[in-house]
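Notes follow once the structure below has been shown.
The complex appears here without one of its protein chains, the remainder shown in place.
So, chain A:
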Amino acid sequence: MHIVVCIKQVPDSAQIRVHPVTNTIMRQGVPAIINPYDLFAIEAALALKDQLGGKVTVLTMGPPQAEPALRKALSYGCDEAVLVTDKLFAGADTLATSYVLASAIKTLHQETPVDLVFTGKQTIDGDTAQVGPGVAKRLELELLTYVSRIVSVDQAANSIRVERRAEGGVQVLETRLPALITMLEGSNEIRFGSAPDMFRAARAEVCVWDRNAAGIEDIKKVGLKGSPTIVSRVFVPSPRAQKAQQIEFDAANPEAATQTLLDKVLVEIPKVKKQLDQTRDNKRASRSAGERHE
């Protein structure tokens, strides 16, 4: 079984700050991590390898600085790592990114046929959830998104059965391999790397592929050139035109403030008064229903 896991190195978005005066992103000191959603993909791949044997190749497109993310993945137990990096890839949107990843997977496939591709459900910096489906379509793989559980893999029949999170329920799906799966968060828990894997990860060779090594056939499809969308503006939303009304709060007499607030809201926002009246009616109804039961 050859499994490829696509990951992305992202800035830890919980630690991104916007400069209050210049409104620019402050990147200094923000740690780079493996996209947290991708950890579920890595674990799902490793669990399948434990069960069925074979190897797991971890793949990313990014700048040379993304290498530590791949080493981290190796330390969990992935066997090989490929960094696809090229100046021409800069400015790629999801369509251009999926082209590069699909090309690299094709190249890997020529060496050792690929049975499954895993990705996270989305990244925490882009939040688009588009690259997984894009790679699947380009490679004509069966696509299974938001998978919460891998039920079984039948290698003889070349088939896989999964549970997929749908709107209002769970779909149990069966399809044939090769397939691309985007894993849902919470579907598993990433393992601690074993000591031998950690030592190996520190020394292992990470394959660094430029556009030629990755098998890119058409450079018009990569980077900014290959991207149908561009960002035309980045901004901070403007404050509400009407400033918030300040309610003075004195810790010695907290209810003075909250009473003032309630009086204002009841007069100024009729929808809230209506809703509170509804709450009162509901509470009375459930109280009297409770009394009848006693």
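Just so we're on the same page, a contact is a pair of C-beta atoms (placed from the backbone, for glycine too) under 8 Å apart; a residue touches a chain by one contact, two chains touch by 3 or more; residues count from 1.
Everything that follows uses one rule, which is that contacts and distances are computed from a predicted model.
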Worksheet item: From the names "Electron transfer flavoprotein, alpha subunit", "Transporter", "Molybdopterin cofactor-binding domain-containing protein" or "Chemotaxis protein CheW", which one matches the UniProt record for the unseen chain?
Response: "Electron transfer flavoprotein, alpha subunit"
Worksheet, complete the sentence: Full-complex touch with the removed chain, picking from A:112, A:275 or A:288, is A:275
Response to the item:
Out of A:77, A:132 or A:215, only one touches the absent chain, namely A:132
Practice prompt. Name every residue on chain A in touch with the hidden partner chain.
Written response: 10-11, 13-14, 16-18, 20, 22-25, 27, 90, 93-95, 98, 124-134, 136-138, 142-146, 161, 164-176, 185-186, 227-237, 239-240, 242, 244-247, 249, 251, 254-255, 257-259, 261-262, 264-266, 269, 271-272, 274-280, 282-283
